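Questions regarding the structure given below will be posed in turn.
With one protein chain withheld, the remaining protein chains of the complex are depicted in position.
Here the chain labels run A and B in written order, and each chain numbers its own residues starting at 1.
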Amino acid sequence: MFIINQEIVDLTSEKLRNRFGEALLTVETEMDMPVYIVKKEIIVDLLRFLYDDETLRYRFLTTLCGIHYPDSDQPFGVIYHLHSLENNQRIRIKTFTTLEDITIPSATAVFAGANWMEREAYDFYGILFSGHPNLKRILNVDEMDYFPMRKEYPLEDGTREDKNDDFFGR
Amino acid sequence: MDSNNNKFTVVDAPEGYSGSGFYATRMDKAIGLARMNSLWPLPFATSCCGIEFMATMAPHYDLARFGMERLSFSPRQSDLLMVMGTIAKKMGPILQEVYVQMAEPRWVIAVGACAASGGIFDTYSVLQGIDRVIPVDVYVPGCPPRPEQIINGILKIQDLVHNESGRRRNSPEYKELLAKYGIE
Partner (left out) sequence: MKEDIRKNIDPTDIAGSEIHEFVTLNVGPTHPATHGVFQNVMTMDGEYVVDTYQTIGYIHRAFEKIAERRAYYQILPLTDRLNYCSSPLNNTGYLMAVEKLLGLEIPKRVQYMRVIIMELARIADHNVCNSVIGVDTGALTVFTYMFQDREKIYEIWEQICGSRLTTSIGRIGGFERNWNEKAWSLLRTFMKEYPPRLKEFETLLMRNRIFLDRTVDVGAISAEKALNYGFTGPNLRATGVDYDVRIASPYCSYEDFDFIVPVGTTGDTHDRFMVRQEEMWQSISIINQAIAKLDAMADKETFNANNDAFVMPAKEKVYNDMESLIYHFKQVMGEIDPPKGEIYHAIEAGNGELGFYIVSDGGRSPYRLHFRRPCFIYYQGYPDMIKGNLLSDAIITLSSMNVIAGELDA
């Protein structure tokens, strides 16, 4: 359903390779759009580069979300979906990091809309965004002391006593 | 009451003793009759059940026929707290604060599965029923309940209001109930 504008995609891949070299880890086309996995140090420069480029013009941040792969050696990831409105092309950029060094540079310098999306990723996964103006919890209660969307935490509330888990198959 | 040119019965009079120029009945029956037909609700609408409440207030299902013409958004001026929609744990203390600000006598109706018991959201962030923070009088199940069901719940509240004893709010059982929730 998303028409892939192959010329723009090839141009994007080529320009990114030329500019970032080996910080750009993989370039592939997934089921519906091109996906780039990059090192986290260059992510803001990459977004700025794609924003400023006069032909590519990826000036719309569609969404930003976190993800957790507990079995991988870089379990926490942030996934950006960019959209170039003039060329009608979408791309997906992924960057991963480890639990010990769970900081990723914030994209708020490039996109004002990344503000709350990064707060949501922090609230759910604990990913810290350096340079974010107000990195606090946004959807959960402020006193919550764990990051609920991580795979090790259950869905249900740990303190409820009136539902018998045996009956619910848990 | 009954007079010679009475074609419509607006309400049924309570049992009483009448003579020329006077009508004697029990105080709390008369007050109950007045209260039940002029409740002022506070619509605490949070999510989808709030839209069904808007449909109930709209002309098609008209809640104003039951005396609820005036919605009050100030807890000090309302009798009936209608909690419609999911109450998250973040919202729980606010709900309790709104309840505490209401003046006696006050009634609470929990509309919808989420307000009654947490509904389909058995998660870490949803309060599993508002009766964990405030005492509830009537529960209306449904997700969302049809306007007819909400009206049924309102009629049950009206029954409760009608038949409430005048001493209930000062009785030790009521005080114990409130103390369970930490409300003085």
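Everything below uses one rule, namely that a residue touches a chain if its C-beta (ideal position, glycine included) is under 8 Å from a C-beta of that chain, and two chains touch if they have at least 3 such contacts.
Since we're looking at a predicted model, the values are computed, not measured.
Interchain touches from the omitted chain, evaluated on the whole complex, reach A, B. Contact with the omitted chain, checked across B:40, B:66, B:121 or B:181, is made by B:121.
Contact with the chain that does not appear here is found for just one residue of B:13, B:31, B:98 or B:160, B:98.
Considering the whole complex, the residue from A:20, A:49 or A:116 that touches the absent chain is A:116.
Listed by residue number, the positions of chain A touching the unshown chain are 1-3, 30-33, 59-63, 65, 67, 79, 81, 85, 88, 90, 92, 111-113, 115-117, 120, 124, 137-141, 148-149, 155. Although one chain is not drawn, its touching partners on chain B can still be listed: residues 44, 46-48, 51-52, 54-55, 58-60, 73, 85-86, 88, 90-91, 94, 98, 120-121, 123-126, 143-144, 146.
To be clear about the criterion, only the chains that are shown with their structure count from here on.
Averaged Cα coordinates give chain A a centre that lies 46 Å from the centre of chain B.
On the side of chain A, the complex with chain B involves touching residues 139-141, 148, 153-158, 160, 162-163.
Contact residues of chain B toward chain A in the complex are 89-90, 122-126, 128.
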